[in-house]
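Complex shown without one protein chain; remaining protein chains in place.
Every chain is named by a letter (A and B) in the order it is written, and numbering of its residues begins at 1.
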Amino acid sequence: MSADNPYIPFTAEIMKVTDETPDIKTFEINITDPDWNHKPGQFLELSLLGAGECPISISSAPIQLPTLDLSIKRAGIVTEAVHQLYPGEVVGVRGPYGRPFPMEEWRSKNLLIIGGGIGLAPLRPIIQQALCQRELYGDLTILYGARSPADLVFKEELKEWEGAPGTDVYLTVDKGGGEWDGHVGFVPAYLEELGPSPENTVAVTCGPPIMIRFVLKALEKMNFTPEQIITTLEMKMQCGVGLCGRCGLGDKYICIDGPVFSYAEILKLSPDLSALK
Amino acid sequence: MDKSKNLRETAKTLLSEGAVKSIIGYKKGRFPFYLQPAIIKDPEEAASLVFTPLSRQNLVSFIKKAAKPVGVVVKGCDLRSLVDLLQEHQIGRGDVRIIGVTCAGVLKGDALEHDPRFKPAEIKDVVEDDGRIKVITSSGEFEMPEDSMMEKCRSCSVHAPYLYDDLIGGGEPGKAPGPPAYPGVEEIEKMTPGEKRAFWLDMFSRCIRCNACRQACPLCFCEECVMDEAKPRWVTAEVDPVENLFAHLIRIYHSAGRCVSCGECERACPVGIPLSLLYNKAAKEVNELFGYNPGVDPEAQPAMLTYRLEDPECKSCLGGRNL
Partner (left out) sequence: MNMKFLPAASLKDWLDLLRSHGTLIAPVKEKDGFIAFRPDPDFEDITLDYQNTVRPIREFFLPHSETLFNFETVQNGFDIERNKPEEPLVIFGVRLCDACGLEALDRAFSGKYTDPYYTERRKNALIISLFCTEPHPACFCEGVQKLMTGPKGADILLYPVEGGFLADPLSEKGDKIIGESKKLFKEPDAEQLKAKDAMVEKAVGAQSCIVDFSLLPEKFKELPPSSPFWREEGEGCVSCGVCSFLCPACQCFSVQDISDGKSGKRVRCWATCQDCRFAKMAGGIDPRPEKGERHYHRLSHKFADAPARNDMIFCTGCGRCIRYCPSHHDVLETLKKFLEYEEVKP
């Protein structure tokens, strides 16, 4: 990254493209900058010169460097253009940005990971890191849902996680069908059904805003304190460096003061939870 | 007749009898030289309504989002844009209560600020007195000259609305008007192409692309504007005289035959670009080519939405017509 100019991207080559769902692909890109060092929860700015730039959360743990994964849902102009790319082509990146998940504070605690749709992407580095340093954390519970079986991301890895020590994986889909014989229903409802204990546990959630809202409610009902609930508000950001003014949330900017916030912090910044709209 | 009093009584009755759910009118704010739109729902709020020579804004712009049925205070000129919305099925006739007001003309936006006889801080009130505009200040009363009125008022043929449910201000109901006068257009037409280019590039060099012209326009109701479209991107967001002019050329073509010359775009423009000249030019062309007079007959088909075999060929414009 250009030291004096935070807007200048550098090139990164696409090494591998994986189709996750009909509208989500994971791009493994090669970072040549030896100083690059990201942490779970951080994001980068992805450039396709000509199409534009957008913030994308990094969906792989730092251990994977010098490559990292970007799981991207086709939603706007830039993401649409990225979806046309193949291995060997280059993209522009700058970063990493944002406040990461406070994983040091979670040592010896149980981790409850609750994801919905593409929302599992920023949570995946936590899972990868925790599995990699298994002895540092307590039980790992993963609850993940998507609209349909075809919309579940990281399908192969989900299977691997199921078999990992001290790890439980619960999957659900809004609408079943085909060969799906698993749980059918919304994530928050399934969460209440499972009723995990708040004791010595941190709940981390990311997904569509409406899902996050109901997950928060469900967790509160199960006596999780707002401090025990962590989410990442991957929204409204543009420049990534706290200058363009778009992602204001109270006196914080999501891009530099977040995107990771505890529910306690969000309640303070946005009392009517309009941050989660 | 005290129009404001008349208006308040009518508005109060309409709201309390449930004839309308909301009324869009004008109210006074902190400054005696500005009026603000008032969108009221409670009969008690009717007391805040006024109609004065500062009732410049075309309130039809607020009609789409208002609770229906909605009463809207319109001058004869504003009525034209309402009629256009009826023609284009943007609002049903049953959903709008037309509160027409006879109007002797309204002041230009900067008329009071630039008057050498008094300072804005001295202004106490602006009133209409028997067809004349009077400014009451701490240093006396001043009659405003005719050229302090908006251009459209000086050639106005719709002082009294020709279509209404309630008529405020009494007098004879208006007759369906002829086409607007397109003030100032002839002078521009007389310019050479080079002069025109220089004039408009100079004017558009002031533009900051705030979109007030579009946002204030009662006929700009598209859910997604071509100027915001990102794919394909027809117009960039850049400030650039050519890009700015291009953006307006799109609007001109889009509003030709619909634009009723209400002047709201020019009124809203903070940097004083004489947009009416551009839009009036298109309106004039449509009128001359197709004999169409927009915003008069709610049953009529707007010129650009109809095709007749006898429509003139565009040869007439290409062949030497000074566009």
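Convention: a residue touches a chain if its C-beta (ideal position, glycine included) is under 8 Å from a C-beta of that chain, and two chains touch if they have at least 3 such contacts.
Please read these numbers as outputs of a predicted model, since none were measured by experiment.
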| item | value |
| --- | --- |
| Of B:V242, B:V271 or B:L305, the residue in touch with the unshown chain | B:V271 |
| Contact set of subunit A toward the excluded chain (per top definition) | 4-9, 11, 13, 49-54, 73, 75-79, 90, 92, 209, 235-236, 238-239, 241-246, 248, 250-252, 256, 270-272, 274-275, 277 |
| Touch list for subunit B against the chain that is not drawn | 29-31, 34-39, 57, 61-62, 65, 114, 119-121, 206, 208-212, 214-216, 228, 230, 233, 236-240, 264, 267-268, 270-272 |
